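Here is the structure we will look at.
Every protein chain except one is present and positioned as in the full complex.
Order as written gives the chain letters A, B and C; numbering starts at 1 within each chain.
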């Protein structure tokens, strides 16, 4: 199972007890459909009064261009490290309770979810801010790539971003 | 069923075909547990690339004060009208695809959801902004009241807000 | 005219019922209704000062006129969410 593989890897990297990691932060890269409900439940806490779940889905039209499906590739080892690092940084920046990120790779059909971020916090402002920040940083820093497959049979990798600075710009 | 009652009522008020309302906007006030997944699915659209789900839950501690559970009461007819009005205003303010709001009334235990707002849009910024705005306006304008039940057996209605201006301050 | 005012939350607890029946003169406005309400239930005085009122499910001003056919409600500061 891909999700478990990611978690185990993180546990080793961060030299933490596996159980703690599982309880604290759900970070995974999966090939099957995203379970957004499970992610939302993973941030539940009696200390929080607000949870924000963001879900990125495959959009059919971008202007006049029609997409058939998207496919994603990742540098798994580094992506897991970066996702965990983003969650750690969010925890430092805001008084949030819990957060988690799951990203799907492989083919993702129209309306299906490619990424989900969940954040819980005592009050709603921090949950909104942290979720939006996590998505923005994920799109800038995490080594995952999207390929668009168009109705005309054409396909291309999306490499629109600017060059990533070392340390991933801790803005 | 409470949810259906609310929807039917809205259909009559807005003089729209019932089917259209069901497809467009999920607005309901329920007494059972909130089905946040169903709300999230209700905003799914091939035209959207982002969905934001906000969930408000009962928090155990507010400073030193410990809450056992919350209970909610509403002026149902007007609350439904106001929730629909907020969704309409959000649709005017931002290029969002779909949105929906469900609120639970009666007793809501620690960690359980009292309210959920979902918004989908082509790009993520509008979904975040509209969801946050909907929650802020809901807390200012919609005739729903919260009662806190403390561990000491004490209970009180939360009436902290300022006086509501006519037309509900379309800020 | 007779008007049945809906009351909620703390107001409902004070009244002990979900409504208050009030006798108003024809052409009465929201401000007249408030006066009649406080005369009828003096314990509501403080909360009335902090509450909004609605006519037919719309927030109303003090100067808005009330008719017998209206649905009138007292809306203490709301706290949903």
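Keep this in mind: a contact is a pair of C-beta atoms (placed from the backbone, for glycine too) under 8 Å apart; a residue touches a chain by one contact, two chains touch by 3 or more.
Just so it is clear, the model here is predicted, and its values are computed rather than measured.
Note on the chain not shown: across the whole complex it touches A. Interface residues of subunit A facing the missing partner chain: 56, 72-75, 77-79, 81-82, 103, 114-115, 135, 138-147, 157-168.
Assume only the chains that are shown with their structure count from here on.
A separation of 50 Å divides the Cα centre of subunit A from that of subunit C.
Spacing of subunit B relative to subunit C, judged by their CA centroids, is 25 angstrom. As a whole-number value, the distance joining the C-alpha centres of subunit A and subunit B reads 26 Å.
Of all residues in subunit C, none touches 2 or more other chains. Those residues of subunit A in touch with two or more other chains do not exist in this structure.
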